[in-house]
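One protein chain omitted, others in place.
So, subunit A:
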Amino acid sequence: MPHGFSAGDTAYMLISAALVMVMTPGLAFFYGGMVRVKGVLNMLMMSFISLGIITVLWTLYGFSVAFDSGNAVLGGLDWLGMRGIGLNQLWTGTGIPIYVFASFQLMFAIITPALISGALADRVKFTAWALFIALWGTIVYFPVAHWVWGSDGFLFKFGVIDFAGGTAVHINAGVAALGVILAIRKRIGFKRDPMRPHNLPLVMIGAGLLWFGWFGFNAGSALSANGVAAVMFLNTQVATAAAMLGWLVYERIKHGRFTTLGAASGAVAGLVAITPSGGSVSPLGAIAVGLIAGVACAAAVGLKYRWNYDDSLDVVGVHMVGGIVGSLLIGFFATGGVGQTAKGLFYGGGLAQLGKQCVGVLTVLVFSGVVSFLLAKAIDKTMGMTITEDDEVSGIDQAEHAETGYDFTGVAGGSAKKVEAKVSTAKKVEKKVEADA
C-alpha cells in the first residue's frame, strides 16, 4: 500500500477517469443504434444529459455524501461543493489526490443512471427523465455507493466484495430499470410490431467504446498502477471475450445464427459480470465468469416477452442479471490470492463469502428496485413520465427535441426562410412541423 503521493498512480488514475467518461457516450451509441430511427436522438440525449446533471450534483453534494466519512448509511457533509479538500490531500490508503478519486468516481455516478435509459426507449418525456436522474442519483446512487465503497459503509464493513461496481452500478441500474418500467406504460406495439435496431454499426461502435473504457472502470478501480490493476485488466479482457463467445454459441444453437447484436451484447454481459469479480478471480476463473454470464444473459433477455414487461433494450436482462451473476460467482471463484483475501467455495473458503455476496445483492435489489418504482410512479402521477401516444408513434425525436437523426432526403428539406425565422421555443418548431404535415 502506497502512503505517499505517487505520480505514477495519479497519472494512471487520471487516464482511467477519462476512460470511464468515454463509456457514457459509448453507451449512448450502443443504445442509440438499437432503437428505431425515429428515437435515436432521444436515446443519445438520455445518456448525454447524465453527463450534465450528475456532474453538477456530484460537485455540489454527491461526492461528499457518497465518500466523505459519515455513518454506515450516508457520508458526511464536509466536502460539499468540493470544499475542504486540500490540493495535495491524498485519498485514504492510496497515492492519489482526493480530487483525482472524486473525478474517477464521478464518471461512475454519470454512467449508472444513464444505463437505466435503455429500458425506457421511445416513450419517456425528456424533462421527466432529467428530473428522475437528479432524484435517483441523490436518493439511490450516492447512498448505495457509500454503502458499498465508503470505508464506513455497512455493506463494505460487512465484507461484501464489489471491486468495480457490479452491485453499486450494474445491479443498481438494472433493478432500477425494472422498477421504472413497472411504473410506466410500455412502448406502443410492444410484442406486436417489429422493433428492429436501426443501426447495428452504431451499436458496434458503442460496444467497442464501452469495452475500451471499461479498462479504466475495472483496472482503474485498483486506484493504483499495480499488480491488482494488472490482473483486473487481464480479467476484464478474458471475461469479455468468453462472454461474447458464450452468447454467440447460445444463440447459434437456439436461433440458428451468430449475430452482430449478439456479439455486442455478449461482450457487455461479460464486462458487467467481471466488474465486481475481476479483483477476486484468476484469469482462468474469468473465463468461467464470462461464459456463465454470456449464456445467462442471452437466456435472460427473452424473459421480457414471456413476463410481458417492456425492458426495451434489455437493461434488466444484461445489467441486473450480469451483475448478479458476477457478484455471486465471487462466492465460488474467489481465489483469495489476487486482490482480496476472501476465498470462494471452489478454493476452500466454504459458503461464507457467497452468503455475504447474497446479502449485498439482495440489499441493493430491494432498495433500488422499490425506490426507483416509487420515484417513477410519483413523477408519472404529477408531471407525467411518458409522452402522448401520438407523439410516440410519430417519433420521440421530433416531439421532444424537434430534430431528425438522419437526413438522407434530397427533396424534402426545409426552406431557407425557416432557418432564418426566429424560433425561440421548441413549441414553435412543433407548430411549424404540424403545419407542414
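Heads up, the rule we're going with is that contacts are C-beta pairs under 8 Å (C-beta built on N, C-alpha and C of every residue); 3 or more make two chains touch, one makes a residue touch a chain; residues count from 1.
Throughout what follows, contacts and distances are computed from a predicted model.
Enquirer: Pick, from "Pyridoxal 5'-phosphate synthase subunit PdxT", "Nitrogen regulatory protein P-II", "Cytochrome ubiquinol oxidase subunit I" or "Acyl carrier protein", the protein name that UniProt gives for the chain of this complex that is not shown.
Expert: "Nitrogen regulatory protein P-II"
Enquirer: Touching the hidden chain in the complete assembly: which of A:251, A:310, A:380 or A:400 does that?
Expert: A:251
Enquirer: In the whole complex, not just what's shown, which of A:271, A:298 or A:330 touches the removed chain?
Expert: A:298
Enquirer: Residue-wise, where is subunit A in contact with the chain that is not depicted?
Expert: Contacting residues on subunit A, toward the hidden partner: 194, 196-197, 251, 254-257, 259, 261-262, 265, 298, 301-302, 305, 314.
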